[in-house]
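Apart from one protein chain that is not included, each protein chain of the complex appears where it belongs.
All chains are identified by letter, namely A and B, in their written order; residue positions are counted from 1 within each chain.
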Amino acid sequence: MRDARRAFPVVFLGLLALVPVVAHLTGEPYYLTVFSRIMVFGLAALGLNLILGFGGLVSFGHALYLGIGAYAVGILSAHGVTSGFAHLGAALAVGAVAALLIGLVCLRTSGMAFIMITLAFAQMFYFLAVGLRQYGGDDGLSIPARSAFGPLALQDATVLYYVIFALLAATLYVLHRVVHARFGMVLQGCRENERRMIALGFPTLRYKLAAYVASALICVLAGVLLANLTQYASPAYMQWVVSGDLIVMILFGGMGTLLGPVVGAAAIIAIEDVLTAFRLGLPWGIDQVVNAHWMAILGALIIVVVLTLKQGLYGWLVHRAARAG
Amino acid sequence: MKRALSLAAALAIALAAAPAAGEIKIGFIATFSGPGAALGQDLYDAFMLGIDHAGGKLGGQTVEVIKEDDQLKPEVGVQIARKLIEKDRVQIVTGVIFSNVMMAIHKPITDAGIFFIGSNAGPTPLTGKGCSPYFFSTSWNNDSLHEPMGKLATDLGYKRVYVLAPNYQAGKDAVSGFKRYFKGQVLDEVYTQVNQPDYAAEIAQAVAAKPDAVYVFYPGGMGINFVRQYQQSGLIGKIPLLSTATIDGTTLPALKEAAIGAITASPYSPDLDNPQNKRFVADFRKKYGRTPSWYAAQSYDAAQLLDSALRKVNGSLANKEAFRAALKAADFKSVTGPFRFNTNQFPIRDFYRVDVVKDASGQAAFAVKGTVFKDHADNYSKECALK
Partner (left out) sequence: MTASLLFTQLLNGLQLGILLFLLSSGLTLVFGIMNFVNLAHGSLYMLGAYFAASAFRATGSFLAAGVIAVAATLALGVAVERLALARLYARDHLDQVLTTFGLILIFNEAVRFVWGSAPVYMNVPAALAGTVNLFGLPYPAYRFAIIAVGLAVGLALYVLIHRTRVGMLIRAGAANGPMVAALGVNIRLLNTLVFGLGAALAALAGLMAGPIFAVQPGMGESILILTLVAIVTGGIGSIRGAFYGALLVGVVDTVGRAFLPALLREFLDRALAQAAGPALASMLIYLLMAVVLALRPRGLFPVKRS
């Protein structure tokens, strides 16, 4: 069990690192785009999972931070600022201030109220973006060129892929350290029994706020990458549906595990990609029905995973691997 | 570890599956899920009917149409555009209902040197400075679509008009197009939240302003909500309801008698009197059991356009300049009436006044009541560098 848990991340990251090689060998650059997207959403889900899985705080508004990241790139690019350092700096600064203020208000509540108040803030920012007429309003704005990070040529899909990969791996490592450090222990303590943590003398609000801001900033980073990947910033990134998708990815992959959210993002996006292009030549037009109604199959899979797998896909994979020896 | 290796091998094999050669691949991008799905379905069905009518091929060449759903999300649109370009290696892309998706995918597709026949969305930037030699439209520019109603409102003698549209770029384009040809006074322009269900508040404000007529642009489900609620307030007979892209072939079946008496301006109507349209409407009804919308007509035209152009180049896209010239000739008979391309590769076409009336069988139906514009070109072609 232990070995499997240790080996899995290495194998998983190793496979991700090999994707560009395989894509080039087979002449299928499209898979770079798919796996870049998987990693970007995996990164965002990873961020959300810090408070959701480890802190027990269900934020239904983290798409907001994805949007802040994307719009920082979009708006600065629209004004001719192409420096990636400026994009990233502005995104993180705005994101930190927003997360700090929003976190302070939201963390006054808990449970269902927390879910809804985080949704409220995300919706307000969504409508704010829709109202930004000079930046495309509801249509969003396209980004003429990817962020310029000195010699790093993000314009090349492979370079962009490895940048995203490196950031994902680094975030995983940092989070691994964090959740096993005192900070992570206190956070998980708050999830289990906050009253006891307070009684033990921990300033729990400060811990939760720090976790909230950190988790938001990871999503901001994912937003910056998403804008670079699609070369587009749109209010659609901030829709409540996206916040919901992130939660689905986390739960599908395995909440409260480090790698689970990334596995979940990979699974959900892969399912979408496979089912919409499903052409096996089955009789009675089954292929077309699957293509058209793939969301129903996704829905059924989600239900099956929730009803049968306690720790999500990741927990199941690790468990199986451990049993197989 | 063994398991992981076999997984990698399986992945490599799956990735290596090569596409079949010797036919033309066409990527079809439209919205097939969510509230816009009906529009996408009309676009797709008509395109496939166009291929049927051309003998199951286009220009004598076998074609494979790869259908992709943009889910009305620009970012998903970019993703599937990349898939069509990089994985399926299509040579032609067509479709696209919504302007925001169009804005997101136009650049990646035309940059890749792939011919793109837009059959609905026509955002203004793509008509002017952002025009591309690879992009052709069988529809219209977003705001020239609304100019006919501006002219018609003036012709009908309305002096004071109240205007409503959704709060997105196509909504603003609609209002500016309308105002360009409307000589009277616009009492107010109201922009509502996209996909808003309830319009009681806006309708009450409009009535209180005492306009001669109300002009709206509400495509899809928004149009159904608005028109029903307007009619239920007893206003259709009292304050004329003018609209474009609101009551059309996709929404009329849900509205039926609620829309009778509404006046629309449109580039198409199923009762347009030309032989190609009669055949199109009859066969569309036979095959799909419904009346084609203008979305369908434009997409059918896209199939006809491709058929004519591929025929000219003997089914080969090897010479892109030759294919572009063949497209530009627009050597086909549009179901919408006279049709030719402007320098920006958007059509110069007629626009009609189309009313919703009770037909012989007592059903709500469209009826052409005259031509508002003949050979109408958009206002932006001079900003386009193409010749």
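Simple rule for what comes next: a residue touches a chain if its C-beta (ideal position, glycine included) is under 8 Å from a C-beta of that chain, and two chains touch if they have at least 3 such contacts.
This one's a predicted model, so the numbers in the text were calculated from it and none came from an experiment.
Contacts of the undrawn chain with the visible chains, over the full complex, involve A, B. Considering the whole complex, the residue from A:Arg5, A:Arg133 or A:His319 that touches the absent chain is A:Arg133.
For the chain missing from the display, the contacting residue among A:Leu187, A:Val248 or A:Leu313 is A:Val248, taking the whole complex into account.
Across A:Val10, A:Leu25, A:Val97 or A:Met112, the residue that sits in touch with the chain not pictured is A:Met112. In the complete complex, the hidden chain is touched by one of A:Met124, A:Leu209 or A:Ala322, namely A:Met124.
Although one chain is hidden here, its contacts on chain A can still be listed: residues 58, 105, 108-113, 116-117, 119-121, 123-124, 127-128, 130-133, 137, 240, 244, 247-248, 251-252, 255, 289, 292-293, 295-296, 298-303, 306-307. Interface with the hidden chain, as seen from chain B, comprises residues 32-35, 37-38, 40-41, 167, 189-193, 195, 197-198, 200-202, 204-205, 207-208, 220-222, 224-225, 228-229, 232-235, 250-251, 253-258, 290.
To be clear about the criterion, only the chains that are shown with their structure count from here on.
Chain A and chain B, compared by their mean Cα positions, are separated by 34 Å. Those residues of chain A whose C-beta lies close enough to touch chain B in the complex are 7, 11, 14-15, 18, 22-23, 25-26, 28-31, 33-34, 37, 127, 130-131, 133, 136-140, 142, 226, 230-232, 234, 236-237, 273, 276-277, 291-292, 295, 321, 324. Those residues of chain B that touch chain A in the complex are listed here as 1, 3-4, 7-8, 11-12, 15-16, 32-33, 67-69, 73-75, 78-79, 82-83, 85-87, 99-100, 103-104, 107-108, 123, 166-170, 172, 193-194.
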